[in-house]
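My questions will all concern the structure given below.
All protein chains but one are shown at their positions in the complex.
Here is subunit A:
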């Protein structure tokens, strides 16, 4: 897809080194990064957080924070040395040739200006005024295929959904027809379905525009779908580079190999083995690195790796690897043994039985049905995965179970055969400790004023009913069970990394030997290697303690890895419920089909692509009939608009809420290649 019209490279970094000044010391963040993006090329930069990805982007436009400085090397945009530009020339370069799109479109747009005003502003800066500028702005919105562009012009950012905001941000970035477009995690905060739309859009725009793209993402699958070439950044160094296909199919650096292995892919499940992890931690910024930066975490490392920094070996075909043993990289042994004890078949009576649960909020005087008529059951040691876009009622359902919000009258929640009071305050001590949660964001979930010891001891005291010596013994056990050590007890949460904080949160949930633990997106804030370790931990704890999970995640690969049953929610209703394998392998509800199709795949193996149009409707004003009919690609006719389908049993234990008969769904969805389980 490379456009060979221009000979000059769109971006050239030569030996770029950047340091941040922290505590009166310059700490290296980027170390001699060499990187070239040809005109019209899309280049992906991947790596875990703290590797320096965003620093690369900020350096290119010289937007480094005040304590950051470029300590060496050069940056050339379109052949011009960015470092040598004076203030005015730099402003011109930013205005004319480079554009950036950031992760959070809500923060990139001015909340107090209408979209139209913000867009025309860019053209006015370029000298176009009045009606002409407005026409151009409208054309830009058309270009990013936003529905009702004229209406969007009149709206404020908060009146748009996240996906639409990001489209507007992209429109603004493209307004100056840049030669270089920098996308820094542009889809990270978005739902999978919206992410798929935005990625499609970027893909289409690439064909129309001449812009080169620097695409930064922690999501390997997204990069593999979007980019021609990819560079892997580790500890501020480029450790591997090559064409996307080569790097992801035939990685030549142990770090890339390990990163790819951390992802639950190809339908891997917890009972088929644990995910591989990357032991150890990324060197801190400014760490003094002797030898290979990855040596401490690499099972292939030898004395040579620890002593002699590897150069970027050229492997031909434009491939580079910073590993002495690049030819052996793929023989990297697993850091975590895959084998696990075989799971016993579960025949115990259900630990959780939910019947006809409803939750209605009042929204501007109108009822908003956040959860409608949900019934599920779960056995001990099983995981129920909840999937659906944001606004589908996943979190509300979890909060109903926990008693944090009271459900509407009628409906029941039974725990081990005993009815649970709707309100937490009226539940017994035993019932309270039996249902616990691991929150999404450990920074919010752990009290920042308390030490880890205080947090866990308090939980053991209240939930475990322990005191004194017994408490201390159990504390030690608990800490070890989540693979922390005594050292971590004395510190406050802020002194721990995200993964360690999440371990503390898990330990707290397990303090009172719970029967059910709700996991609300527990790994969405974590890097893939840390995510793998947390998922392994959850799977281990489950097989040991026979605890059941309610697992909420937007990452279907993660849900699939951990879940035995899946409930697909849409506007508070269960659209499909059944054993995990049946739901994933299909035939499935058209909504499930769309969700699965939206997931970017590493191997670009997508066959049939189904995209959902438009936004998830408001729960305060749900569509008539089948709530999904407004977006359903398989809508069959008037019946979908008038009659809400029943949740009908398709196969034993597998129910689908759709007017299309199961056999017909099977026939319609047949051409789609079924992934090997």
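FYI, a residue touches a chain if its C-beta (ideal position, glycine included) is under 8 Å from a C-beta of that chain, and two chains touch if they have at least 3 such contacts; residues count from 1.
Here, contacts and distances are computed from a predicted model.
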Name under which UniProt lists the unshown chain, selected from "Sugar ABC transporter permease", "Binding-protein-dependent transport systems inner membrane component", "Heme lyase subunit CcmF" or "Cytochrome c-type biogenesis protein CcmE": "Binding-protein-dependent transport systems inner membrane component"
Option from A:496, A:566 or A:632 whose C-beta touches the chain left out: A:496
Option from A:146, A:437 or A:552 whose C-beta touches the chain left out: A:437
Touching the absent chain when the full complex is considered, from A:91, A:366 or A:480: A:480
Contact partner of the left-out chain, one of A:533, A:559, A:574 or A:656: A:533
Full-complex contact with the absent chain, from A:66, A:448 or A:469: A:448
Sites on subunit A contacted by the missing partner chain, in the whole complex: 274, 277, 279-281, 284, 336-337, 339-341, 402, 404, 424-425, 429, 432-433, 435-437, 439, 441, 444-450, 458-459, 462-463, 480, 483-485, 487-488, 490-492, 494-497, 500, 508, 533, 536-537, 540, 543-544
